[in-house]
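Not every chain of the complex is shown here; the ones you see sit where they belong.
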Amino acid sequence: MGMKTISQFQSGESVINYFLVKAASMKSASNQNKYLDVTLCDQTGDINAKLWDASEDFEAVFQPNALVKIKGTVTEWQGKLQLKIEKVRAVNDSDDVDIADFVPSAPHDPAFMYQEVMRYADQIVDQEIQSIVRIILEESKEKLLYYPAAQKNHHSIRGGLLFHVMTMLRTGERISEVYPIINKDLLYAGVILHDIAKLDEMAANHLGIVSDYTTEGHLLGHIIQGIKKVERIAKEINASVEKSLILQHMILSHHSIPEFGSPKPPMIPEAELLHYIDMIDSRMYDMEKALSNTENAKLSEKVWSLNNRRVYKTDF
Amino acid sequence: MGMKTISQFQSGESVINYFLVKAASMKSASNQNKYLDVTLCDQTGDINAKLWDASEDFEAVFQPNALVKIKGTVTEWQGKLQLKIEKVRAVNDSDDVDIADFVPSAPHDPAFMYQEVMRYADQIVDQEIQSIVRIILEESKEKLLYYPAAQKNHHSIRGGLLFHVMTMLRTGERISEVYPIINKDLLYAGVILHDIAKLDEMAANHLGIVSDYTTEGHLLGHIIQGIKKVERIAKEINASVEKSLILQHMILSHHSIPEFGSPKPPMIPEAELLHYIDMIDSRMYDMEKALSNTENAKLSEKVWSLNNRRVYKTDF
């Protein structure tokens, strides 16, 4: 018996470890007895688990997003591994386990990513633009450390928004070297601010899991919310009206076409480039994820966020 | 000779009257002599006019949007009437002519229309909503008295925006009688505010003629500008966040679909109804205009703003 992660499980062996409860529901077997049907996860994957003849007390333990310690046996059912739960208890402080080890998370430390993004903000030469960006980053810091970039789809992981922004900044910095027409101040500011109001659009818990959109998120959406945020901060610091306007335009146009939520197309080169950097980062993320589950010289399943494309993994 | 309006001109007669200069340019005849090619208008229509062998001094008189007094003879050229200018001078204060008599204008007095709209605003029961609406109407009063609702298309006339809003309020009031689900406070506020930022989106002169869009109009558009305006006023008077949000949502969604500039569809009945009242009023305006130039039992020319439809005038 050992502390194996889910991806290491083998049929027949006994295991003991900590897991995160993704979902659980009480069901009835054909013999009328009740059992708990549970989905457990750790950072290596998911597994279905059963607690047979479960009393209702266990429903309190198997709350979604709770951490539990479980002892059980790995079985196999119709070709799939399953975990038969034999012992379970809720995790307490003395267990000293970190929730971050049980949810899919960005591959960098949030504090590091925040620092990186701030480093780019500090490179913004224009003092007004820099101030707007820094103030917003600072007032958003707490949420930024765990917010995902989406409910589903690309970067819907803990710290995903920050990871998305940091990677885009790195890409933007390099593309700017090729095109002197690009004003780096605007590009960096646009990248940092383009999705910032996702913090207001979605309600996410500290695991980076989005339960729903907020009312304002439903009725206005993060693009409009982001524009209002820049408007407010720019007014507070008496920034130039034109600069504030340009930043708002970059947020407004970053989805490029009305059908995707941008009533105005990008009308400055930095806004156009922002759109493409955003696309590149989300597409590279989705493709990498799809290929990570694909064998060489094979195609992935259809990927919804890639317009139902299948992706191919080359064999050389 | 008489003070006939353009629609009364007949070939061969001498006329004298005041006209508005819509456009003018110096050209060369085949004998190399210069002449001024002018488009004149009054509220009854347009006519082409020529000032032969024109010295350059006259270019100063024939400025676009200037009023001029002209004596001339009506001629006919390839089936169309034309005016041969014989005498011309700029209008001065002593002429006592009102520019409003020379541009297409709303069929009601601006002051009356403003008062009507205010009367609806006063019927809004919710004090916060009423305040937001009244403050915006008051700070917009000066421009509202002459702004058109568009550069071209429906209600692109002096006072057109106010006329559009007033008529929509009348329609909205009546439809509300049929559907008790409708909150009149929201509907009236939505109607009054939906296009209010056209005052900021377009640059129009006192004749109600739009020269161009403003920079902010180009980069954000009146929907976003209107949302920001409501946000600002609502904050200033400490209005309820939800009420402010709902008003902003009504502005945001009033074009109904992303392709027409609304990233969010109407999500409350009042917003849905606002969209349809807006459509009805613009379509009734365009159809009435198209039919006014059409004979009974005939079809109009294709009307661009009606998606290139031709409209039919019934004969009974």
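Letters A and B mark the chains in the order given here, with residues in each chain numbered from 1 onward.
One rule holds in what follows: contacts are C-beta pairs under 8 Å (C-beta built on N, C-alpha and C of every residue); 3 or more make two chains touch, one makes a residue touch a chain.
Everything numeric in this text was worked out from a predicted model, so none of it was measured.
All together, the complex described by this structure holds 6 copies of its single chain type, of which 2 are visible.
We take it that only the chains that are shown with their structure count from here on.
Separating the CA-averaged centres of chain A and chain B is a span of 48 Å. Contact residues on chain B toward chain A in their complex (touch as defined above): 215-216, 218-221, 223-224, 227-228, 231, 242, 245-246, 248-249, 252, 258-264, 267.
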